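The complex appears here minus one protein chain, its other protein chains still in place.
Now for chain A:
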């Protein structure tokens, strides 16, 4: 007794609902059918409402709801790629960063004498002619040899000039004669200073070796800058010709620089340091460079548990023209990072204890499409010349070096060598300096495109430093401290150390809280869809099903109706022409009668189990005899008439 009603119902449904999308005779019918049967709210109201005004209002409301949905969803889509920031703090054992320590002076002046004596001589001469300065007789390093006899190699290459303002004439330092200068003037100092009334502007002229009429003048408001810059140019030129091994020899050894070392409560020595040759700072030593695969870590914060070193800064052996300050430079960096000590180093004073407290922060950005950063640098078209992981600095330097090699034919001294190139020097590239300055100008003005190509790295580690200084050694402890340190230095130095040759450095974690700032996608696909669903549901109680319905009805069904009508019209027209008759096409009538024109169909409830049961009992079959009195009052179905009202009268509601 189970099967029958179900079958009946489906049969009944088929009978009472003959109109299905594409079968509707007209578009109007289709729309009506759609509105009555769709799940979205609003549409049904339009059809059901009586009265024009009401209908109009419902149309307006429905349309505005659609508009709102589209607007809000567009907004959601546009904001999809936004990131939220989260900050986590973790207390844990922290890896100790690499600490690179350099003497400010790159090479021992005493051992550099052989290379630099000519240059120094000429510099001193220049100082004397320009400023009337001569070192005291007592000084050992004094310009020796007579000036006139020596061929002034350096001044002929790049002459130092003193300009008389506005007249564009300059006094050549070496020959003393005046000459007219041509070419554009570049001010290395700020233009405000230059525009003033200073008559003595000192500078130098760089000319294109191939085309001597093309010259550039570099002027400085102060002779201090001019001399130093001029000296540096020549110095780099000389150093570029010395092979790396020799340079390492000329610079400080680990024993020279490091007097004592103490890390995490234990003694350490030069084996914990890795040598790293920096072109401008000579030999630098990196503590905990991770070269042998192990990175030291700290499990206790505080000054006792960090790195404590005493540095020996041999002030007497400083180059007087190249560096004018005394001390050491240190940089705290990650093991994978290249220490750009000339850019972001911290200076350490002598005769003082510098205490550097660190606080570790790790940051992480989201890469494309959230922001324009690079994870590994592999997608940057600039070759990484440094043997370290990518950073913006590395990219910019590499980019400049590449441009340098391309346009000048040689590499700049301060940056690593690209494959197949060599450092610039006068013997091979007489033109390099002019070229370099030109290129540098362009680089600064962002004309080389390096700043556009290079992107910042997505993740970076930062050690925020709190630096403070105390007097060291204290007046009462000075005596024994210096004696013991001299003993430490070894028996080879029999002199007592001076406190201005020493610097005490403490680098430690202030706390072991690691801050991790990371960007996370604010939206995921799931949340986006949820939001869509929320919007659709809020305004129209719609879902993907509705969307499919709309596509089905408005595109497929309407299209097929239109096509069918066209076809019928064409057929009719064809028949009409062919037969010249007036016979109605029979198939049209059929469809009309099947449709919702049938008044019973429109307002009637969709057939349900109950309505199906209300149908008269089947007359056919096994009832050949007189039918029993079919008292409807007695029938069980009366109970079913208490049906849910909404299923009964869909049109009224």
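Points to keep in mind about this one:
One rule holds in what follows: a contact is a pair of C-beta atoms (placed from the backbone, for glycine too) under 8 Å apart; a residue touches a chain by one contact, two chains touch by 3 or more; residues count from 1.
As a working rule, contacts and distances are computed from a predicted model.
Hidden from the displayed complex is a chain whose UniProt protein name, among "Phosphatidate cytidylyltransferase", "Epithelial sodium channel subunit beta", "Interleukin-31" or "CENPN protein", is "Epithelial sodium channel subunit beta".
Across A:43, A:161 or A:485, the single residue that touches the chain missing here is A:485.
Residue-wise, the contact with the chain that is not shown comes from A:87, picked out of A:70, A:87, A:224 or A:562.
From the set A:318, A:443 or A:532, the residue in touch with the chain omitted from the display is A:532, counting the whole complex.
The missing chain lies against chain A, touching residues 1-6, 9-10, 13, 17, 20, 37, 39, 84-93, 259-262, 265-269, 299-304, 308, 310, 352-353, 355, 357, 359, 464, 466-477, 479-481, 483-485, 487-488, 490-492, 494, 504, 510-513, 515, 520, 524, 526-527, 529-534, 536-537, 541-546, 548-549, 606, 608-610, 617-618, 621-623, 625, 627-631, 634-636, 639-640, 642-644, 647.
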